[in-house]
Structure formats: structure tokens, C-alpha cells
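All protein chains but one are shown in place.
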Amino acid sequence: MMGVDGFMYPNEIELQWSVLIVLYPYLTGLVAGAFILASLERIFRVEAVKPTYRLSLLTALAFLLVAPLPLQLHLGHPERSFEMYLTPHSSSAMAMFGFVYLWYLMAVLVVEIWLDYRRDIVLLSQTTRGWKRLLYRVLTLGSNNISERALEIDEKVGWFVTLVGIPSAFLLHGYVGFIFGSVKANPWWSTPLMPVVFLFSAMVSGIAAVLLIYMITCRLRRTAIDMRCLDTVARYLLYAFLIDFSLEMLDLIHRIYEADESFRSLDFMVHTRLYVSQVVIQIVLGTVTPIALLALTQVVKMTAPVRRRIYAGASILTLIGIFAMRWNVVIGGQLFSKSFLGYTSYKMGFVAREGLLTAIVLTLLPILILGVLLKLLPPWSERAS
Amino acid sequence: MRDFKDAEHLFRLLSVFVVGLIAFLLLRGSMVPRSFGQYGHYRGNAIAEIAASPISFAGHQACETCHSEIVEQKLKGKHARVNCEACHGPLAKHTEDPGSVTPVKLVPATLCIRCHEANAAKPKSFPQIVSAEHAGGTSCELCHKPHSPAINTEAGR
Partner (left out) sequence: MNITRRRLLLLTPAAAIAWKYVLASTPEDAPNYKVSEHWWGMLLDITRCIGCGNCVRACQIENHVPDGYFRTWVERYHVSDWSFDNPKVDSPDGGKNGFPAASDSSGKNFFVPKLCNHCKDSPCTQVCPVGATFDSPDGVVLIDQTYCLGCRYCIQACPYGCRYLHPTKEVADKCSLCYHRITKGLTTACAENCPTGARQLADLKNPKDPIHEFLKTHSVQVLKPHLATGAKVFYNGLDGSVR
């Protein structure tokens, strides 16, 4: 048997959930994290991060639009996926997907973006020409009222939507953690900590993504980066990271201490097949290094250019590290046998429905969509250069 | 009421959602399979559909209705409980059309060996031999009649 060490139940040898299932929680994690950053300003009045507010919302939207695609490509029968809306099984966490996704997309994100952008949309519907004019007119839903009172109402309603949006964002990504955490058959996945770990790593990746996107868009627009904003975002990144790291260490220490029947098999897997992706990429490069870099900026006085470089570097490492975390959960959970007597290997195709190329395209697609959104709904009050 | 004029756009938004919800409910009403939920959270008709699959093995009772003298032979020996199709393969088609569908002639060398080749994991009480050293490699049925395999019994020779 190719790639099998020891004994695996015959049906376990082939992996069921591929890199696309690694990608899905990564994308929804970015959505949740970006949204939490937006809510920092709106609900918790962290005024310093205001320059990233609209950018966070658009980033969340871009990634959310792409999020169902890896799932559809993975299904054996994507044409039947609507069944999740028709006959959702209430005992299945996965059945929640359709409704939570739709709720979050329509009732939270789209509404919040619409309310925040309404004034701009109405103005743009009057000043643009051609197909854009039509688009903006449709988006106004036929109402041109941008009086002070109307905008005040928008502000209040938007605040409320954001408030509801926070638990919604937690649900959107937390349920994915529960999908894994509730599988008693798989000891690598089964832990009540899983939804919480997923959530905090989501926040970390989302904040890091917005931080990077903010820096890049400022560069492209040749505008000065608001360092007060950047420093604050980086600080929140550090806080989220510290919680995330503590949770992961708690899980690890607990496992080592209790050493249940699965421990030896899992421990061996981490030291061999999962060593590079778990220890090297996720823990050392993707968690400890960014935390150290960010902590450094808090303790040592550094000039703005140095801090910017550190933030950029830490963010990139974070994004890679959180992807590795998803990889280690999804793929790692399928590499060992449920008999605890063997291991298999993951053969990832390249040009295949569930191959690496597909994953790369699906990762780049939201960036493309974000580019379009930034053009259509510019987050900045002055004209984009 | 002054507020209504300024909140009117929110009502437009709400109506978009309401229309969407109604459309979804209508769609759902027409698309959920009729028998769904009949016995539980699944399509009730699925049970009958699964039960309706055709069979390949007729089962020993079907064989025994025609081949009763074989049954008599078997009852005298150690293969009494070995069902017919365990050696002769799937024969539901033969019961449907006994004349034209006949069972394949079996080869003792592969057939008998499958069960009786000695293996450490087989129960010690189970009759097993090392075929290379047993009876100098002669064919099994020279000494053992498959339907009653003991040597030197009434039905054996």
C-alpha cells in the first residue's frame, strides 16, 4: 500500500477532506477576524482604528463571497447542496452552514456596508454615468434620502447591526470549529477547545490580513499610513495572538499530561509526518516569531519605518502560520489511523478539482474581488488616485 | 411620522428581505421530497428503494428445494453447515432460470485451499493442512468428496 505505515482500516487510507476543506475555515476565519476589527471601532469605540473600518468590511465581504466555493468544489454532488436549506438536520453542525452563512452575508455584512455607504452610493448614483450609474441606482433601492436625520437613523441601526454581527461572526466561524471539535471518533479533533481555538486564530488571521491590506492600499494610493491606527491594530493583533497561543498550549499540555490511548500515535505523528507543518511552520514561524516581533515593538522604542516593516513581516508570517494551523487540524486529523496503529499520507493533486492549483486560485480570487469592491465602493473620502 | 420619511429606505430594505424570504419558503415547499419526514429525518421512500435491490445469492433454502439429495449427503459430514453458494458462488440467476444458467465448475486446488491451508491465526480446532506437504500434491477430491469430505465414510467413496 503506497504511503501507509503500520495498519490503517482499509477505508481510511484515502483522505476524505482535502486542501479545499483546509481553505474554507481559513477564508471564513479571515471574514470573522476582519469583522471583529471593524467592530472594534464601531462598538468598542477604539477610534484609532477608524481608517481601517470600511476596509475591514469590504475585506470581509470579498472573502465571504468566495467562502462557499471550496465547499461546492469538494462535494460529490454540488447540485444537491441546496438540500441543506430544504431539510437541514438539526443535530448536524454542518447543516447550520447555509443559514448562518446567509444570515451573516445578508442580514449583517451587506446591511452594515449598505448603511455605512448609503450616502456615498446616493451621491455616486447622481454623479456617475453608464452602467455604474445603473448599478448605484439599484443599490440605493430607490431612496435618495441622505438628510441628516436619515443618516442619524442609519448610524443607530448600523450600530445595532454591528452589535448583532459580533456573535454572528463568532457563530460563522465557531461552528466550523464545532464541526471538528464534536467528532468523538477523532481524538485529534475532539476537544471543547476547538471552536475557541478556531475563533481566536481567525481573529489573528483577520486582523493580520487587514493590517497588510491597509498598508498595501496606502502604498498604492501614495497616502501616508496612519501610524496611530497601525500601532493600535498591531496591538490588538498581539492581544489576540497571546490568547490564541495560550489556548493552543493548554490543549497541548493537557494532551501530554493525560496521555490517553490516542496520545502515543498522535505524538509520533507530530514528530514525523506533521513535524514541518506543525512545529516549524505553525508554532515557530507562524506563532512564536510574530508574537516575539510584535512584543518587541511594545517594549523597545522603534521608528515608524522599522515598526512598519516588523508589522508587515509579522502579518505575513501570521497568515502563513494560521493556514498551517488549519492544515494541521484538517489534514493532520486524517493522517493517523483510528486504530492508532498506523499512518497514511496525503496525495494532493495539482491540476485537479481538489488540487493545489484550485486552492491557489480560490485564495487569489477574494483579492481580485476586493480590488473590484475598492473601486466601486472606495473606503476613502477623497478620489482614489 | 417625520421619522418615517427619513427611515423609509430601511423599509425598502426590509421589503427586499421579506420578498426573499417568501420566495425561499415557496421554493422550499415545492422542492422538499414528498416522503421526507415520514419515519424520521429522511426520505421515507428510501427504505423501500433500498429494499428493492436485486439479489445475487439465492440463499441455501432456495438450493435445497431442488437439490435435496445433496442436502442429505452434506448432513452426514462436516460440511453440513457450509452453505451451497459459499463454494458454488452467487446463483440467484440459476434459480430464476435453472436450465440455461448453470454454475461454474469449481477447481478444488484453489477452492479447498482457501479455507484449509494452515495458518497460525486459524482456530486450532479447525482442520488445516500445509498443502505442499499434504498427500504429495494430489488433487483434493481424489480422497475427499466435497459434499461430505471425510474419507472412508459411506458417502465418502
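Per-chain residue numbering starts at 1, and chain names A and B are given in the order in which the chains are listed.
Throughout what follows, a contact is a pair of C-beta atoms (placed from the backbone, for glycine too) under 8 Å apart; a residue touches a chain by one contact, two chains touch by 3 or more.
These numbers come from a predicted model, not from an experiment.
**Q** One chain is left out of this view; which of A:Val19, A:Ala93, A:Leu171 or A:Leu247 touches it in the full complex?
**A** Spelled out, the listed residue whose C-beta touches the missing chain is A:Ala93.
**Q** Given the contact definition stated above, which residue among A:Ala185, A:Ala224, A:Val300 or A:Val351 touches the chain not shown here?
**A** Only one of A:Ala185, A:Ala224, A:Val300 or A:Val351 touches the chain omitted from view, namely A:Ala185.
**Q** Specify the residue from the set A:His77, A:Arg129, A:Arg222 or A:Lys301 that touches the hidden chain.
**A** Answer from the full complex: A:His77 touches the omitted chain.
**Q** Give me the subunit A residues in contact with the hidden chain, please.
**A** Its contact residues with the unshown chain are 7-12, 14, 16-17, 74-78, 80-81, 83-84, 86-89, 91-95, 97, 179, 182-186, 334, 337-341.
**Q** Since one chain isn't shown, list which residues of subunit B touch it in the complete complex.
**A** Where subunit B meets the chain not shown: residues 33, 36, 39-43, 46-62, 65-67, 69-70, 79, 81-83, 85-86, 89-90, 92, 95, 114-115, 117-123, 126, 128.
FYI, only the chains that are shown with their structure count from here on.
**Q** What is the distance in Å between the mean C-alpha positions of subunit A and subunit B?
**A** That pair's centroid distance is 46 Å.
**Q** Give the list of subunit B residues in touch with subunit A in this complex.
**A** It comes out as residues 2-3, 5-10, 12-13, 16-17, 20, 24, 28, 31-32, 36-37, 41.
**Q** Inside the complex, what are the residues of subunit A that reach subunit B?
**A** Listed in rising order, the residues are 82, 85-87, 89-90, 106-107, 111, 114, 118, 140-143, 145, 147, 149-150, 152-153, 157.
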